[in-house]
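Written out below as structure tokens is the structure these notes cover.
Left out: one protein chain. Kept in place: all the others.
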Amino acid sequence: MTSITSLFAASALALCAWLPAAHAQTKVQIGIVTALTGPMAAPGVFQMNGFKLAAEEINAAGGFTVGGRKYSIDLKVYDTRANPSEGATAMQRLATVDKVPVVLGELSSGVAAAIAPIAQDFALPFILTVPTGPNLTEQNNPFLFRVNANNHQLNVALADFLTKQAWSPISFIAWNNDAGRGGVSGIKELLPAAKDGYVGYFNVGEVDFSSHIANVRNSKSQAVMLFMDEEPGSLAIKQIRDAGLKVHLVGTLAMGSDRFLKRLDAQKLEGMLQYNAFPPNADVPRIKKFSQLYKAKFGEEAHGFSAQSYDGLMVAVAAMQAAGTVSDGKAIRDALAKINHTGVIGTIKFDAKGQANPQVYVTQWCANGSRRILYPDAAKAGCGAG
Amino acid sequence: MTQALLEQVINGLMMGSVYVLVALGLVLIYGVMHVVNFAHGVLFTLGGYLGHFFFTQWWDSFWMATLLSMLSVGLVGYALERGVFHPLHGNLRNQVIASLGLILAFENAVIALWGPNALQWKVATTEQLVSVGELRFSVHHLGIIVLTMAMITALGLFLKHTRFGTAIRATSQNQEAALVVGIPVRRVQWSAFALGSALAALGGCLVGPLFLVFPQMGDVPLVKGLAGILLGGMGSVPGAVVGGLILGVTESVSTLFLPTDYRDAIAFMVMVGILLLRPQGLWGQRVRGED
Amino acid sequence: MGLKGLACLLVLLVLASAPWWAAQQPFLLHMLVTACVLVVPAVGLNLMLGHGGLVSLGHMGFAGIGAYVAAVLMVDARWSFAPSVLAAMLAAGAAGGLISLLCFRFRGHFFMIVTLAFGLMLHAVMNNWDSVTRGAAGFAGIPRPSPLRWGDQVWSFGPLPNFYALALGMAVLAFALQYLVVHSNFGRSLAAIRQDERLARSRGVNTLLYKTTVFAMGTALAGMGGVLQVSFLRVAAPASFTMLESINMVLIVIIGGAGSLVGPALGALLYVGLPEMLRLSNEWRLVIFGVMLVLITLFAPKGLAGLCARAWQWLIPRKTTAVAKP
Partner (left out) sequence: MNHLRIQSLGKRYGGVVALDGVSLDIEGAGIYGLIGPNGAGKTTLFDCLAGTTEPDQGRVWLNGQEVTAWPAHRMAHLGVARTFQECRILPEETCLDNVLFAAQPQGLLANLAQIWTRRAGHRLAALDEAMRLLHLVRLQDHAHVPAAELSFGQRRLLEIVSTFMAQPDVLLLDEPASGVNPSLLQVLGDFVKTMMAERPRIMLLVEHNMAFVMDMAQDIIVMHQGQLLERGSPAQVQASAKVVEAYLG
């Protein structure tokens, strides 16, 4: 059966290749779902930047070759507004109207959970590049893949590092959403030795952290973990430092960038730690190359979400090449399941549930506004490398 | 513990002051027009954005930018009163629904014009710190409390001792009677609407530099301002002040004892509970025209 | 059956045959399902807002109750779809009735603000009660209704056309319920409450009881819509039940025409279809909706349905005109 299909596909491809010989290149539409508006719009920009960068790089190199034929990439982008229903609509459109071979993206786990079953309905591979909810890859959905580390993986790495620091008690200030709540419960579970400090949640749109800070002070915590995005993160750190709180700060990957530094200043950030999927200045050629490309294109330092998304698209292309098709979702899925791709964030290889296992780093801000890598031990590097 | 309590009270006063500015605007408008303007939050946002715009584009002065922003939002308020709320007067349902429409229109227009990302508004006062024992606060932080108190006093004096203030009070107490004694009720209504809108803009400009200027910045102040005027008794100016401050302080003090993920839910539960026991609010009297 | 009834039947036939004429456009079918998912709670809100005059700003909170009750029953307790829908409607309706009893202690604006507050509280519970609702990341893995078996025929709800049949069926059920309610003594009392509550009371209507009942009916329909939504999306996420979604519900009902029987359908179709037609960015589309809402309250309080009715009258003037003999 498969052989017949592939035979058919191959002959069809051959036919196509033969017929419009004048056109050296055909466009392949790749589906992108992301949040361009709504509460997740800001991180959505970084995700899009990664996809744009990857697509441009491939197209600038003359496209990619499948079955002896060159294809260029055309991104078909839909805005999901962090709303599950909009996500489902976008996916349906990609599957039935645009008929794309593969879909990438999304930021919030709730929306991704609404998209994934449709991917399965249409045998259309769906590659997540940002959402961290661990349960997404637990639904026995063979068409769902995740490039980025999920909450559990992030927490394990961070807990591993924090155990060695032996700070106690530890307090938390977290966004009251999937990433924030997942982070708090995960770390608490993995750090049984640390005494409970204060746990404060805030909703999207809340900007005043002063009452949380007073509670952290009152709890005599040695460290505060900030599970939130760039914008609230900058507010929280400023308010913590202004309040004169003497605690170790631990943040998310959103807080380890030069852009973040611009919002505050080196003095406020000094000593702060963050887990990071992607240290943009690490002395690794693939990372350096990506960071330079990104900076040249967007005029700012690369972001982890961009790196993950860049890799996601590259993996998708590699899978299409391996499968020898730009239309058969099933074949692309099978290729994805077997893929072993070296991307910017490291080796991408999906487990049986579709989850990749990228390296998680812990970096720290230095006094001069650069960062150093503290974890893993193998990647340890001084100021300016993080 | 006492220190934490003190710190929380000061924090609460600061956020409470912002709620008060919103609540005052709502209450002024409610008083003379019997409209709860649900779009008041987007006027707060608009105020923040316009302040930021004037600050970065025209004048490098926080006060000039704030004044200009208040003026512009006041004009927007005037236009809304003339164009939307007055034509719908007497129809409470449609007024509320129109204000929901305004929320959608304004909030998304702001995103379309300025983008979804937060803007930073750097003002020197947010960087200067004042130490109180072990505690430290930014000057801007304390400035918000002081300025709000000044605004409240000024507004109180204005309402009590000027002709126009008296006209506003008379209109809120009894519109027909105000008409009979020759008070220009229409003028009172649109100017109160403009004044209320300008107060919302002031709130946005005060908060903008301390926090960030972003499209949803008015949502929380709106909801809390509404709760504040309900708590204080609809239509009562001192009630709005007390209601807003009580809300701010209990909110931050409660984080000492209660889980924060249910903070808003608890705040609303308490509000509904108080109102069930005292339907006229803590301060106000039962208002007419609410049947 | 009058001309109107015939027109309704025709529209229903067209909609019911969508899987055939839209066979080549599954996306259209998806949009129709989305519209059905919106229409069910919108009909509920129309009963409350359009017919009873009760503006609830927390409607989707109750849809959330239905959604999560059904999710827990179907996934954790392994109930099948139909009893879960009933239980969800019962739970949402009961919660709506009880909460409305508290809300009715307040009048006018107070009432609306308190409904808004309850909507926020319900959302907080959905977002925060991790052990039951799976929290902010959403309750994934909600099954579609199990297949119907008839001898060796199997009718599965997995394929879109089959699920569309279910969604359309539920929407028609909601409209049928609305029709029955409005054309009953209860509906007439409700209309009286909307127009003049004091008069209704003096005619013997226990207005508090009637309002509570219609609130329970409306929220039960919201619950039904919630179940339909989560079994369609196969995930229940708090993001589907926010204050903004509740406001969108009001928007659908008002733009469609509050108090009109077909209003919610027109509103939902426009809400789903307009962005597809306009191809604008999300912001401008919402700006347009917002401005439309304001314009409709100002110039066409009966919404699209009212405008359509006027056009209909203009095309086919009624034989018995409303003008009295001299």
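We just call them A, B and C in the order they show up, numbering each chain from 1.
In the analysis below, a contact is a pair of C-beta atoms (placed from the backbone, for glycine too) under 8 Å apart; a residue touches a chain by one contact, two chains touch by 3 or more.
The structure presented is a predicted model; accordingly, all values stated were derived computationally and were not measured.
Chemist: Please work out which displayed chains the absent chain touches and list them by label.
Modeler: C
Chemist: Write down which of C:M48, C:V181 or C:L266 is the residue touching the left-out chain.
Modeler: C:V181
Chemist: Determine which one of C:S56, C:T213, C:S231 or C:S260 touches the chain that has been left out.
Modeler: With C:S56, C:T213, C:S231 or C:S260 as choices, the missing chain is touched by C:T213.
Chemist: Which listed residue (C:L90, C:A191, C:L274 or C:A300) would be found touching the missing chain in the intact complex?
Modeler: Candidates C:L90, C:A191, C:L274 or C:A300; residue touching the omitted chain: C:A191.
Chemist: Using the definition of touch stated at the top, determine which of C:K4, C:R149 or C:R203 touches the missing chain.
Modeler: Here the residue in touch with the unshown chain is C:R203.
Chemist: If the missing chain were put back, which residues of subunit C would it touch?
Modeler: Here the touching residues of subunit C are 180-181, 183-189, 191-192, 195-196, 198-199, 201-207, 209-210, 213, 320, 322, 324-325.
The rule is simple: only the chains that are shown with their structure count from here on.
Chemist: Determine which of the two chain pairs, B-C or A-B, is joined by the larger number of C-beta pairs in contact.
Modeler: Between the chain pairs B-C and A-B, B-C carries more contacts.
Chemist: Express in whole angstrom the distance between the two chain centres, defined as the mean CA positions of subunit A and subunit C.
Modeler: That gives a centre separation of 37 Å.
Chemist: Rounded to the nearest whole Å, what is the centre-to-centre distance of subunit A and subunit B, using the mean of the C-alpha atoms as each centre?
Modeler: 39
Chemist: Pull out every residue in subunit C that's touching 2 or more other chains.
Modeler: Residues 127-128, 281-283 of subunit C touch two or more partner chains.
Chemist: So which bits of subunit B are touching at least two other chains?
Modeler: Residue numbers touching two or more other chains: 108, 111, 261, 264.
Chemist: Once bound in the complex, which stretches of subunit B touch subunit A?
Modeler: Residues 1, 3-4, 7-8, 11-12, 14-15, 108, 111, 116-118, 120, 129, 131, 134-138, 141, 207, 211-212, 214, 216-217, 219-220, 251-253, 255-256, 259-261, 263-264 of subunit B touch subunit A in their complex.
Chemist: Show me the residue ranges of subunit C that touch subunit A in the complex, using the header's touch definition.
Modeler: Subunit C reaches subunit A through residues 25-27, 30-31, 34, 37, 127-128, 130, 134-138, 140-141, 158, 160, 229, 232-235, 237-240, 281-283.
Chemist: Which residues, counting only subunit C, touch subunit B once they are in their complex?
Modeler: 49, 53, 55, 57, 102, 105-110, 112-114, 116-118, 120-121, 124-125, 127-128, 197-198, 247, 250-251, 254, 281-284, 286-287, 289-294, 297-298, 301
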